[in-house]
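The complex appears here minus one protein chain, its other protein chains still in place.
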Amino acid sequence: MADAGHSRRLEAWARLAGQKSAVLGGGFFLVILIVVLLGPFVWTLDPQLVDIRDRNAPMSLDHPLGTDQLGRDMLARMMEGGRASLAVGMAAMLLSLAIGGVVGVLAGFVRWLDGVLMRLTDLFLALPLLPLVLVIILLFRDTLRSLFGQEAGIFMMVVVVIGITSWMQTARVVRGEVLTLREREFVIAARSVGTPPRRIVRRHILPNVLSPMTVSATLGIANAIITESALSFLGLGFPSDFATWGRLLFDATDYLQQYPGRVMWPGIAISLTVLSVNYLGDGLRDSLDPRISHRARR
Amino acid sequence: MNRILPVILATAFILASATAKAERGRDGHVGILYWQAPSILNPYLSGGTKDLEAASLILEPLARHDENGTLVPWLAEGVPTVTNGGVSDDLTTITWTLRDDLVWSDGSPVTSADVVFTANYCLDPAGGCSGLTQFNDVVDVEAVDERIVRITFGVAKPYPYGPFVGANSPILQKAQFAECTGARAPECTDANFNPIGTGPFRVVEFRSNDVISLEANPHYRDPSKPAFATVTLKGGGDAASAGRAVLETGEFDYAWNLQLAPDVLEGMQDAGLGVVVSGFGTLVERLIVNLTDPSPGLGDERSTRTHPHPVLSDQAIRKALSMAIDRETLVEIGYGPAGRTTCNIVPAPAPYTSTANDDCLVQDIDGANRLLDEAGWLPGADGIRQKDGARLSIVYQTSTNAVRQDFQALIKHWWSRIGVETELRNIDASVFFGGDPGNPDTYLKFLADIQMYANGFDGTDPEPYLASWRCGNEPRPDTQWQGQNIPRYCNATYDALVDEMARTGEPDERARLGRMMNDMLMQDHVLIPLVHRGRVSAHSASLGGVLLNTWDSELWNVADWYRIR
Partner (left out) sequence: MFHYTLRRLAFAIPTLLFISVILFLLLDLAPGDPTASLPLTIPLEVREKIRLSLGLGEPIHIRYAFWLKQFFVNEPLHLISSLTGFDVSGERLRVISWQSRSPVVDIVLERMPQTLWVVGLSYVVGILIAVPVGIVSAWRSNGWFDQIGTFVSMVGFSVPTFFSGVLLIVIFSVHLGWFPSIYDTTHRVTDLGSFFHQIRQMVLPVSVLALYNAAQISRFMRASTLDNLHLDYVRTARAKGMPERRVLLVHVLRNSLGPVVTVIALGVPGIFGGAIITEQVFKVNGLGHLLITAIQANDLPMVQTLTFIFAVLIILFNLVADLLLGILDPRIRYG
């Protein structure tokens, strides 16, 4: 059994490696990760260092991406912002995917849970985001701060806020897919030979809902990065001098005509990240999808 | 005969051309853009600046301040003073006389009964009137005859120009609002959306929080005004897009309150379609120092006078914090033409402006470091100064706003150079400026060491403003955290000056007292002024007659606006 699982995993990896776009996407994502994680060791300028005489500087050797309106180095801020945005994006996406996936599968597969869980989804869809966030922050900010410290506490809060307000679409889509799958021949067959439900879900349902989930994941990362910027703009996220990509983009929008470069960098960074995650996701789906071997290759 | 005819002809010609030129509505349409949309046109039920100013197109007060801060009669014949006998010698009554040519926009005459009704409307305890401050100490408002109104105060009022002066206290029509007093005030949607007024325009259609369409008031007292036949007052968007619509695309003629970074505004003005105008009132962006301890461990006694602040009670530190700030840079980065450096909490009007504190205009990091060294606060291993186990670490909060966040970053940077560690926090404005006692993040509760916001006073009299820092006026649990002495300042000498000013009517003496109180607050460094902020608006190059008024509504003289040809 362990051997079989091992070989299946190897096979999936081999298939993943065989896909050009997935390798490209994964590679790109890796590059972005390396730059934002290891970059600060090479480019050691403090992203919060204010230098008023050198503000709004164009691209130069001293500041490869220029400086912002307070003379802070954009490259250093982009790297600092990348760490925060990627961490928030990934964590919030995973959280929302996990909640959405579990709720969706349970609602689709377990009949008596369907009504309750879908009404819960309705409730969350109906809650207005802003007051909800304000309440969560009011209730939990000080607790989280004392438990995890300032930055980690805010990070947790932001991730949880985005996670619990963005899982509903995934849940609905996954449930729809599961409802269809439940009546497919192979699931009925598995059930009729007495396969335990848990195993049906793992072996037959989960692999088949991967494709809507990868789409959700891709969109989820972009959504989380943007939502984070909205939160910190409203003063509900990280402290104002802490850069994130979304916030850099937001702050720079006013300067669109004067200093277009400042909008470009965070915009490009977000788009490239989302693109690479998308290609990686597509590749992942294709290599994990059990039906791939039947597919007529074009 | 031969000599007279040309004169008559010439006179007739001049008259004809003058009337042709000065015809009401001759200049067609004007578009005004308020990026905060007005939600109601009854200023007594809102109080928000956007609503007051929109209403000032329609409703007018008895007198108002012009662009220089001088009180000018508006619906009244003149401004009553002690000299002209309009104000009684004991300073307890003021008598206003209405102009004799006043007609409401529905054609009915304006009488003193309307003025009396307006006072009663606002004074009704169930109405929730936001202009109630204007009527402070008013005990009686009576109609002496059709055109004369006498207001009686319960105490001597050295400055009696509260009721019916300025855009927040205009006259309502009795006939329209008679059924709308007290608890019924909010139910009169039609009246609140379409008040009948004496101003140059009247409402055609009002869409709450969106757009107001107006037309010239056919009964306006000057037959040659307003020059515009119709007005659109559009709301929504943000300051940047409002600036763009006037300065870069020319879709609108006037954009209000363009709080934008100076270089952004300059870039927009370079398009050449319009001009940026600014003017200065009494608004000062300031830091407020918490003299009491906000530590979380103190429970209900956080930020109350029971526990003095462990660090900021030391005057040397407060002074050093102020010295480390470069106000020139703050103005340059944050406000440009709409800001000036200041070292006073009362920056205007001129008689009240002190020059005793002007050494704060020059940043002095070395001096601040020396001061802290002398006071025994020495840098520790991490570079942060400490003394007797207390670290110079400060939580610095403000409302969410791009310029304020830039200021926070700059000031944090300067403070780091004198060995002060700063944690920044920004709070959504609707929460920060709220008064809900259950909410920990309000400026009233002040659960931080330093906070920043802007404040000033209405009109030209700083007395109530200066009185807010009186001992006992601080927010605390037993007042439900209400009170305006935000730094929790307590100084018997200061309180004595507050009392003295309340008794003094002589203008020069009042100005001297005001300057003394200002200097006392400044030299104690409980309030650290940063920038004297002006209003900044923009109008298209073809719009004439705009006089930016910072003491009243920006639209105060809209009757005089015209199209430049």
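As written, the chains take the letters A and B, and residue 1 is the first residue of each chain.
Simple rule for what comes next: contacts are C-beta pairs under 8 Å (C-beta built on N, C-alpha and C of every residue); 3 or more make two chains touch, one makes a residue touch a chain.
Note that this is a predicted model, so its numbers are computed, not measured.
The residue from B:Asn68, B:Thr249 or B:Gln523 that touches the chain not shown here is B:Thr249. Only one of B:Ala113, B:Ala126, B:Val155 or B:Leu378 touches the absent chain when the whole complex is considered: B:Ala126. Touch with the chain omitted from the figure is made, among B:Asn68, B:Thr81, B:Thr189 or B:Gln523, by B:Thr189.
Although one chain is not drawn, the whole complex shows that of A:Gly66, A:Gly81, A:Gly100 or A:Gly246 it is A:Gly246 that touches it.
Counting the whole complex, the residues of chain A in touch with the unshown chain are 21, 111, 115, 118-119, 121-123, 125-128, 130-132, 134-135, 138-139, 168-169, 172-173, 176-177, 179-180, 182-184, 208, 211-212, 214-215, 218-219, 222, 225-226, 229, 246, 249-250, 253, 256-257, 263, 267, 270-271, 273-275, 278-279, 285, 291, 294-296, 298. Interface with the hidden chain, as seen from chain B, comprises residues 33, 37, 39-40, 42, 45-49, 125-130, 132-133, 183, 185-189, 192-193, 205, 207-211, 213, 232, 234-238, 240-241, 244-245, 248-249, 251-252, 271, 429-436, 438-442, 444, 453, 455-458, 465, 482-484.
Just so it is clear, only the chains that are shown with their structure count from here on.
Look at where the CA atoms of chain A average out and do the same for chain B: the two points lie 45 Å apart. Within the complex formed with chain A, the chain B residues making contact are 240, 260-261, 263-264, 267, 296, 326, 329, 333, 399-400, 402, 405-406, 408-410, 412-413, 423-428, 431, 439-441. Partner chain B is touched in their complex by these residues of chain A: 48-50, 52, 55-56, 69-70, 72, 134, 138, 142, 150, 233-236, 239-241, 251, 253-255, 257-258.
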